[in-house]
Each structure stands twice: as structure tokens, then as C-alpha cells.
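Omission of a single protein chain aside, the complex is shown with its protein chains in their original locations.
Up next, subunit A:
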């Protein structure tokens, strides 16, 4: 689940020009003349170090997590690792009262992000793309929440939602006995409260992505549609939006990843108390800390990994297929 994959538009992926390659005429030995010994060492170094790091930090650890998911381990000495087969998963699916709500909340998180902040971000991007006055100021204002750390965002919103002294309850007078609105604690409310904070941030993110996409739309397309007498909505619907397809793919993937890795905001907000359980928080609660349940936590991590793969693999397949066609 690394987050860097999606930021690269699939179209931007370097596709070798299919045209004729004149170099090929110069027979194989050309290779050896092109690369000196030093070049080769540099090349090996440049390719080797990232590979080693990648294998060690991504593959080995991921595989170790998967292996640990079938054990119990308190993290003290390797001899205390005990193989338990599928027990962790059985417990997770049947006995853990927080697991299914967590899965559900991750899904709600995704649905809300795609339904509210994403269209809103597109709308803002369209407005800003019209070169209105103070466009830079608006861009900065909307993008600022994305720059600020999510932990800070969570902290700020937690002050807004505080039941006694928070902004909202103070304004509407809901901080008196009998009238309390517990935005942070009430399981019927807190997920939505935190989603407002998440959407506030996500809107800015989507706006920037779409704004970049819109800058890439050929102005002659707009001119042509204007000449054809299309109004603004028709231009958007029939001309602009279809050309934003690559951006939409990126947006979709980014949003899915945001929904799966949602953690910091909620953790700061209320530590994933009832109503806001998330898979990432369950993993943290089980693994980090003293006398940790590393096996059990790994089992939850594996579930999260499987969900991510189920989303990412179809995306990759689609991308590769497109590249091959190109």
C-alpha cells in the first residue's frame, strides 16, 4: 500500500516511442563501449541500493507480517512465537466486536470521500481554472488543509467538536446538562463528525489534482465547442470531463488509498472509540505498546493488505493493458 503509485498519472508513464530505433543498427558490441566500468558500478549502486531497501523494508516485512498472522507472539524473544494456524482469523471474524464495524467504517469513509469532497473539489477546480481574480489566494486557502499534518487537523477539529468548550456546542448552546451533543463520543455522530474533517481536507487535495488535469486540456477544444454553440454545462459534460479521464483514475485510486489508510485523524480525534473504529487503528492498538499481540495485529494487517490488493490489482492490470495498447 505505498501511496506514491497513484500520484503518477498513468498517461505520464514513460512509454518508449514505438518509432524505429536507429541505434540498433550498431550491433551488440556498442553496449560495451557505451558503459565504462565506472558507469556500471554507478548503475549497479543506483539500482542496487533502492532494490535492497525495497526488498528489506517492503517485501520482507510484508511477508513477515503475513507469516506472523498465523502465530501468537508477545514480542519477547523469538522462541515465544507459537504457530496457531487460522486461529487469529477465526477470532477476528467471530469474536472481535470491533472488527466488522471497522471494515464498515473504512467502506463508509471511501463512499463519503468519493461522493462529497471529490465532486466539490472538481467544482472548485473548474471555478479556479477560469482565471478569476485572486485565484492563487483561493488555491492556497483550499490546499492548505492538505499541507497541514493530519494529526494537526485532528487536533484542531477536536477543539471545534469539544462537548463543553468547543466552537459548535458553544454557538448552539448544546453544552448544558440535558442538551449535550457529544460529537466526539456519540457512536451515532462521531464518524460523521470526523468525516467532515476528512472531507474538508480531501476537497483541497481533489481540487489540486483536477486543477492540474484541467491545465492539460487543450484550449482549442474549448474554442471548438464554443464555436459549435455549446453552453458552459454542455462544454463541461461533453468535452472537458471526458478529457479528464486519466485524472479521474488517479482520483479514484487516491481516494481508495485515503480511505484504507485513514488513521491519524481519527486517532487524534478519539483514538478510534466506539463508532469510529478503523482497521488501521485496530492494528496499532494490538501491535504497538507493551506485551503486544503481534500475531493478532498482523492478522488484521493481512486483512487490510488483502483489501488493498483487491483494489490495486485491477487498477494495475487496467493500466498495463492500456500501456501495451499504446
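Some points to look at:
One rule holds in what follows: a contact is a pair of C-beta atoms (placed from the backbone, for glycine too) under 8 Å apart; a residue touches a chain by one contact, two chains touch by 3 or more; residues count from 1.
Just so it is clear, contacts and distances are computed from a predicted model.
Within the choices "Manganese transport system membrane protein MntC", "Beta-ketoacyl-[acyl-carrier-protein] synthase family protein", "Extracellular solute-binding protein" or "GntR family transcriptional regulator", the name that UniProt assigns to the complex's undisplayed chain is "Extracellular solute-binding protein". Between the chain not shown and the residues A:162, A:243 or A:319, the one that touches is A:162. Looking at A:120, A:211, A:239 or A:268, the residue that reaches the missing chain in the full complex is A:268. Contact residues of subunit A toward the unshown chain are 1-2, 57-58, 61-62, 64-65, 68, 72, 74-77, 82, 87, 91, 95-98, 150-151, 154-155, 158, 161-165, 175, 177-178, 180-187, 190, 261, 263-264, 267-268, 270-271, 273-274, 277, 280-281, 283-295, 297, 301, 304-305.
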